[in-house]
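One protein chain is absent from this view; the other protein chains keep their places.
Let's look at chain A:
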Amino acid sequence: MRRMSVFPQHGTALGNLGRTANEIRQEAENSKNVLVSDLVNLSAGARFQAIRSLPMPFNERKTVRNRVNSVKLSKTILTADCRQQVSRSFRRFCASLASARQHLIIWQDTLKEIGSRFGTSVLSYFLFLKWLLQFNLFSLIINFCFITIPQIVHAPNISSTTGFRGLELLTGVGYFNQTVLFYGGYNGEVIVSKPAYNMQLAYFFTIAAYLVLCWVSLIYSMSRSFQKNFVLETGPVSGGAWRLLCSWDFSVVNEKAIQYNKNNLAIQLKESLSERLQEKNKMSLSDRIKHLSLHLLAWLLSLGLALGSCAGIYFLGTDPDLAFSFNHNPNDLRAEASTLLLPVVVSLINLIVPLLYSLISKIESYSNPRAKIYISIIRNVVLKMSVLGILCFYWLNFVPDNISCWETFVGQSVYRLLMIDFIFCLLGIFFGEFLRNVIGTMCIQSLGVPEFDIARNVLDLIYAQTLAWIGIYFSPLLPVMQVLKLFIIFYLKKISLSMNCQPPKHTGRAAQIQTVFIALLFFPSFVGVLSMVAYTVWSLKPSDQCGPFQGLDTPFQTIFHWTDSIQNFPESNWVWWIFENILRSELFYYLISLIVLVITYFLWQITQGRKQLIKTLREQIVNEGKDKAFLLNKLQNLQKERREIASYRPQDFDQTPHFNPNWTNTLPLNM
C-alpha cells in the first residue's frame, strides 16, 4: 500500500518560498483530493487502518473520512450494500472480541504496574514467564484430557499401596509411585468402549502432538522476533543516536524511576563518548596479547568448572551405595531422604558456579558491555545444558539396566529436581535479594541496592522449563507442578522487585536480548529435549512390568502395530501407504533437505543483493542532499536579487512571496 500523504509531494521549505497563500491552499486541497481518491480504492479493512494512521488531528481525520464515505456512497450499487453490512458487522465482532480478550488476559494490571515503575526490560522477564506458563497450561490440559482421565476411569489394579507420608511431596516416591502422576501408573490396554480407545497410541500421540506444537510455536516466535529486532544494520550504528532518540521509556511514570533513568542515560552517554575517543587510540601488541590470554584463561576456567561439576554429578549418581539404596529398601526414611542428595547438589552447582563465573569475568576487560552480557549468558548456558546433558546420559544409559520400573524412577528424579530447584529459588529470593538489600542499605553502604539481574533470572526459567519438558514423557502430570511454581514465582518476584531491587543500569537493546532468550529456549533447550525423547521412544526398551508400553521392544513399535492393523481396512489404506513409502523411506528426507538447501541459497543471494541496493541508495541520498544544498543556495541568491530590484521598481511586483508559517505541515512522508 502506498504511504498516504496529505502533504505536498515535493519540497520542504524550498517548495513554499515564493508562493502566495492561495497557491498553498490550492496545493493542500489537491493533495487532499488525491488522498481521498486513494483511500476510496482500498478495501474496507485497509481503509480503516489507513485513516487511523493519518498523522492529523482528530477533526481533520473525521473530515477525510466523511468525504471518503460520501464518495463511496455515490459509487455503490445496491448489491454491494449487503457486502458492506456484512463486513461492517464482522469488523464490529472482531473489535468486541479484542476487547473481551483484554478482560481474559491474566495479570494485565500487574504487568502494567511493573512496566510503569521499572521499564520495559524488566517487564520482558515477566512476559517471558507468562509465555512459559501458557506452554505448561496447554500441556497440562491435553495430557489430563487425553491420557489421565481415561486412565482414571478405567483404573488398573494397583499392586501395593503405601500410606501417605509427608516426605512424598518432596521426593515423589511411595504413595505417588503407582498413581497417574508417573509413567508407571498407566497401562497400555485398549479400553473397550464404543470406539475402542488405545491407551498406548493415546499416550504416544498426545506427547508427540504436544512436542510438535511446541516446536512450531517456538520457531514462529523466534523467526518473528528475529525479523523485528535484528533488522539489517548498515551504516554507522555505534553512535548515540538510537540511545538518545529511541530509548527513552515513556511508560515509566514513577518520579524516582524517571530520575534514575535520566541519571543512567547521562552516564551511558558519557561512557559511549569516552569509548569512542578511546577507540581512536589503538592498543599496543603486548596489550592485545595480554587481553587475549586473559580471555583464554577465563574460558578455560569456566569450561573446567562446568566439566568438573558434570563429573561430580555423574559419580554421585552412579555411586552404588547412594544411588539405588532407596529402591532396595523402600520403607527406609533415611534412604528416601538420601534420594534428595543429588538434586540438592545440582541446585547448589547451579547457584554457586554462576557466581564464580561473574568473579572470573572481573579479570577480563571487554570492549563493550554488550559483549560482556552475551559471553556471560553463553557460559551459563553451557554450564546448565551440560549439567542437564550429563543427567540425561545417566538416566538413559545407566538407569534402565539397574532398575525395574525405570521410567517412573526418571520421572521421580525430574520431580525431585524441580521441587528442590523451586525451594532454592525461594531461598535465593530471600537471601539473594531481601538480605542483600538489607545489607546493602544498612550495613555496607557502598554495595547499594541489588540490581535485578534479568539474564540470570531468565536462564533459571529456561533451565526449569527444560526440566519440565524432559519430564513430560515420564510423568504426564508434571506440568501441574510447573504451573503452580510459575504462579508463585511471579508474585514473589514482583513483591521482591518492589521491595528490594532496582532496575538494571545497562538496559539497551532489550529487544535483541529477548530474541536471544527465545532462541536459547529453542536451540539447546527444546532441541535437546526432543532428541532425548526421540532416543527414548526410538531405541530404548521400555520396562516390562509397568507403563503403557510393556512388552514391546521399543515404544515406537506401537506405530508399527497400528499401521499393520490399519492395512486390513481398505478405506484407511492410504495412511499405511504414506507411512510405509514416504515416512519410512530415506529418499524422501534427502529430497526435502536438498530443496530446503536450494531455497536457503536463493534467499541468501537475495539478501546480498538487497544489501548492495541499500548501499547504492544511501550514496544516492547523499548526492541528492548536495544537490538540494546547491539549489537552495542558488534560489536564495536569486531571491536576493529579486528583492533588490523590487525595492527600486515596486510597481512591477504586485505580490510579495508569502512565507507560510504552517509549512511544518508540508514535510514529505514518503521519501
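Remarks
Operating definition for what follows: a contact is a pair of C-beta atoms (placed from the backbone, for glycine too) under 8 Å apart; a residue touches a chain by one contact, two chains touch by 3 or more; residues count from 1.
Assume contacts and distances are computed from a predicted model.
Per the UniProt record, the absent chain's protein name among "Calcium and integrin-binding protein 1-like", "Major facilitator superfamily (MFS) profile domain-containing protein", "Barrier-to-autointegration factor" or "Cytoplasmic tRNA 2-thiolation protein 2" is "Calcium and integrin-binding protein 1-like". Screening A:R25, A:R83 or A:K262 against the full complex identifies A:K262 as the residue touching the chain left out. Screening A:A21, A:V253 or A:M499 for touch with the missing chain picks out A:V253. Within the complete assembly, A:K228 is the residue of A:R25, A:K228, A:R288 or A:K640 that touches the hidden chain.
The missing chain lies against chain A, touching residues 3, 12-13, 48, 51-53, 55, 57-59, 61-62, 65, 95-96, 98-99, 102, 112, 116, 119-120, 228-229, 231, 233, 235-237, 239-242, 244-251, 253-255, 258-259, 262-263, 265-267, 269-270, 273, 276, 509-512, 618, 621-622, 624-626, 628-629, 663-664, 666-669, 671.
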